[in-house]
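All protein chains but one are shown at their positions in the complex.
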Amino acid sequence: MANQTVTVVDADLRASVEQFYARHMQLLDDGRIEEWADGFTEDGSFAIDSHPQVARGRRQIVDGATRTAQGLRDQGIARRHWLGMAAISPDRSGEGIRVRSYALVYQITAADGPSLRSSTTCEDLLVPDGDSWLIRERLVCQDQPA
Amino acid sequence: MANQTVTVVDADLRASVEQFYARHMQLLDDGRIEEWADGFTEDGSFAIDSHPQVARGRRQIVDGATRTAQGLRDQGIARRHWLGMAAISPDRSGEGIRVRSYALVYQITAADGPSLRSSTTCEDLLVPDGDSWLIRERLVCQDQPA
Partner (left out) sequence: MANQTVTVVDADLRASVEQFYARHMQLLDDGRIEEWADGFTEDGSFAIDSHPQVARGRRQIVDGATRTAQGLRDQGIARRHWLGMAAISPDRSGEGIRVRSYALVYQITAADGPSLRSSTTCEDLLVPDGDSWLIRERLVCQDQPA
């Protein structure tokens, strides 16, 4: 019963999830915050374990990400978000899918060039939106020393 | 005949391989060594070019990985294994598939935060296991200076 917990994933589903994340991260890194936030449901939530407040709803998500993006621009920092090793499983509610993935953040500055900024684990609840997905819940956790 | 050596890959096959590796690496990084080792066949082998001994069979694989995981915990080191650029081809035996991929190991410590630990090339022989895969042979080679 080695694989009893392995969830078989439909190829179309996986392809649509990967395409969704590729565009999602490129929009963020390009500073297209409104379009990026359209990847959340209207009532979507975005929690980061190192932040005290959970952003609830697209408006709060846009506001927080806009402040972050402005702060990075002011410091001359560009970022590249890589999401990978995405393990997909059905959500118990039957309404969507759970995706647990790794996300690395690289940043580029004039002084240091490109460097690794952080290593995180990202847990999303995605719900269908036509042929693509929207994020209803996101929890990002900084990877901690053992 | 530019593409005579390009192997066309079935989308379902590729999706199942990617899902397999995502779970496989997350289990390892979460210290769930028994479940991780269930991703090998009972008689599976795991060779690392920088290690003198090949681990043969799940028991040896579990034992070796448990020692490694304990050592890392003792040093306060967490790791994240990223596998990517997976080139899939049929195995000549007809029993499975060969996957040659890149694997990066990041680690997280209190002193250094996240950093790149090693860059390797991973060659697996995967055999079907229901709707997923098991590793019959793994060879990991540290990438060497030219």
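As written, the chains take the letters A and B, and residue 1 is the first residue of each chain.
What we mean here is this: a residue touches a chain if its C-beta (ideal position, glycine included) is under 8 Å from a C-beta of that chain, and two chains touch if they have at least 3 such contacts.
This is a predicted model, so every value here is computed, not measured.
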{"item": "Contact partner of the left-out chain, one of B:D10, B:D43 or B:E95", "value": "B:D10"}
{"item": "Chain A, residues in touch with the chain not shown (by the definition above)", "value": "11-12, 14-16, 18-23, 25-26, 31, 35, 38-39, 72-73, 75-78, 80-84, 106, 108-110, 113-116, 129-132, 134"}
{"item": "Residues from chain B at the interface with the omitted partner, ascending", "value": "2-3, 5-12, 14-15, 84-88, 100-102, 104, 116-119, 143-146"}
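Just so we're on the same page, only the chains that are shown with their structure count from here on.
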{"item": "Centre-to-centre distance between chain B and chain A (centres being mean Cα positions), rounded to whole Å", "value": "25"}
